[in-house]
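Only one protein chain is missing; all other protein chains are in place.
All chains are identified by letter, namely A and B, in their written order; residue positions are counted from 1 within each chain.
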Amino acid sequence: MMPADPLLRIDGLHISFKAGQQWRDVVRGVDLRVAAGEVVGLVGESGSGKSLTALSIPQVLPPGARISSGRIVFDGTDLVGLPRKAMNERRGRDIAMIFQDPLTALNPVIPVGRQIYDSMRTHQAIGHKAALARIEELLALVGIRHPRERMRAYPHELSGGMRQRVMTALAVSSNPKLLIADEPTTALDVTVQAQVIGMLDRIRRELGIAVLFISHNLDLIAEICDRVCVMYAGKVVESSSVESVFAAPRHPYTRQLLRCIPRLDADTGPMPTIPGLPPRFDSDLVGCPFAPRCDEASDRCRTSEPPTWREPGHLAVCWDAA
Amino acid sequence: MNRLRRLVHFFGGPAGFAGGCIAGLLLLSSIFAPLVAPYDPLAVNILDKLLEPDETHWMGTDQSGRDVLSRVIWGSRASLAVAGFAVVIGVTFGVAIGLFATWVRGGWLEQAIMRVLEAVSSIPLLIWAIALVGIFGVRDVQWGPLTISSELKLMVLLGLLYIPTLARLTYISALAEVASNYVAARRLQGVGELRILFSDVLPNCLSPVIVQATLMLAIGIIVEAAVSFVGLGVQPPTPSWGNMLSNGRNYLISGEWWLSVFPGAAISLTVVAFNLLGDGLRDRFDPRHSTTMGYAT
């Protein structure tokens, strides 16, 4: 089912943070595949390591964090340990990213058109006039009206939804192969969310871009993703096609997440939640990290690490997955 | 050990702690100058004039044979007194005006006060200090039973020039406090506005004021030295670092370096101490550096 050589292949990725004198792993061996043109969702609670995993691909981790081991093979090249210059050529051109808060993610004192222009001229042999025309086209493509006037606007002059559209135009300006979207709608109003998601979906179809979509919202994932990876405590605990995750989730954590999706048709009871908190990353983990919050956990789960259960196109890391 | 660590933490780290220690020692030596200084700072001894530093006179002697070390120790009194009292005046009136503006907020009076304060902030401090002390004269003025010395004039003047900055600082932090939720809660409990202002708002907006005041101590020391240096501050024979430097200047070409090097080093050490202390306190109490503005003379 999966092509032999995916666009992005992450193997055994470990990311650690400096905590006091020592480095602590926050991402603890993530494996991930994204095929060309595929949309993969990455879900998990805050602190599950999903954003760090995303940031590690173009290597824009926050200060104090580093990739401690693993491979990130993109288009046949391992990005880990790639020289700065070679990495920089891929950023923005092959791998683009859009962020959670488009207000803080756009430079406040530079017109938005200029920000797109600078990125385009860095990666493409394109003339000044052609670049301007292309920006206008891109802004129209992401659904901005009067693109010619909007090019001169500063981020604070645009609404939240418009900013995220601009951010998307910036990201796809150099025809990347992979777009990483780190919770692109979390900071937006609910009504605007749907529009932006619709726009993203349309753009990636038109341009044939693979998308790694990070979210804590399973609903959104269901809407636009082909496959979904569920992360817990720095690891992928379940990965499958969207249909089978929703129809037959194998990991208790996924089941709990699904139960937490608010439904309009369900009878009004208290909103279900998952009790407890994810483990602190500075604590030593024994057994299954989800065991303390799992209502199906047995002694085995608490003492030894669970095996990986596999089936074509579906995997889960749980003792009881089968 | 633990207590020491807590003390260091209070000063915002080792640098702030070191600054606090040096400032404390300087303050003690200036208070106990009669005990610390090895000689009388005014004792003239023509036979021992212009001696190079040696074991009897660690910092040498000046043209009248006075011991430079003793004069440096006594000279700290003028510097610290001027800087200290100016800050006290500035903080007292500045905080009062800032709180008053907060109290009358929303009205024309608030606007008027803040506009005038902003306008007066555009006074360049040093030049006004020099000019005004010059205008009012360096001689002692008899005002009823009070003798107003030139130090006192400088103190009051510097204090007045500090007021706008401190008043605006208080006003900005107080306004933020007044708008906060806990103040709204206090109001709902039926606590009076004036009481809220003094018992809730004031304590909470003091930390940036204290930080700024510490940095202003450093500014005050430099300004006092500068004004005395041009002969308008503390008058000889009373020693002050500024007038010692000014005197030392005359002996620079002839090679008596110790007359200018030591008083200047004393100024630098004191200013370093207060700056380190102020920076440390700022890291501790106003970590976002949002309100205080640091050094500006």
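What we mean here is this: a residue touches a chain if its C-beta (ideal position, glycine included) is under 8 Å from a C-beta of that chain, and two chains touch if they have at least 3 such contacts.
As a working rule, contacts and distances are computed from a predicted model.
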{"item": "Missing subunit (named according to UniProt) among the choices \"Na+/H+ antiporter subunit C\", \"NADH-quinone oxidoreductase subunit L\", \"Tryptophan 2-monooxygenase\" or \"Peptide ABC transporter\"", "value": "\"Peptide ABC transporter\""}
{"item": "Residue in contact with the excluded chain [from B:Leu51, B:Ile113, B:Ile130 or B:Leu281]", "value": "B:Ile130"}
{"item": "From A:Gly41, A:Gly70, A:Gly92 or A:Pro279, residue that would touch the chain that is not displayed", "value": "A:Gly92"}
{"item": "Hidden-chain contact residue, picked from the options A:His123, A:Arg150 or A:Arg165", "value": "A:His123"}
{"item": "Sites on subunit A contacted by the missing partner chain, in the whole complex", "value": "55, 58, 60, 62-63, 88-93, 96-97, 99, 101, 104-110, 118-119, 122-123, 154, 156-157, 167, 170"}
{"item": "Interface with the undisplayed chain - residues on subunit B", "value": "115-116, 118-120, 122-128, 130-132, 134-136, 218, 222, 225-226, 229-230, 232, 245, 248-249, 252-253, 255, 257, 260-261, 263-265, 267-268, 271-272, 275-276, 289, 294-297"}
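By definition in this document, only the chains that are shown with their structure count from here on.
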{"item": "Gap in Å, rounded to a whole number, between the CA centres of subunit B and subunit A", "value": "55"}
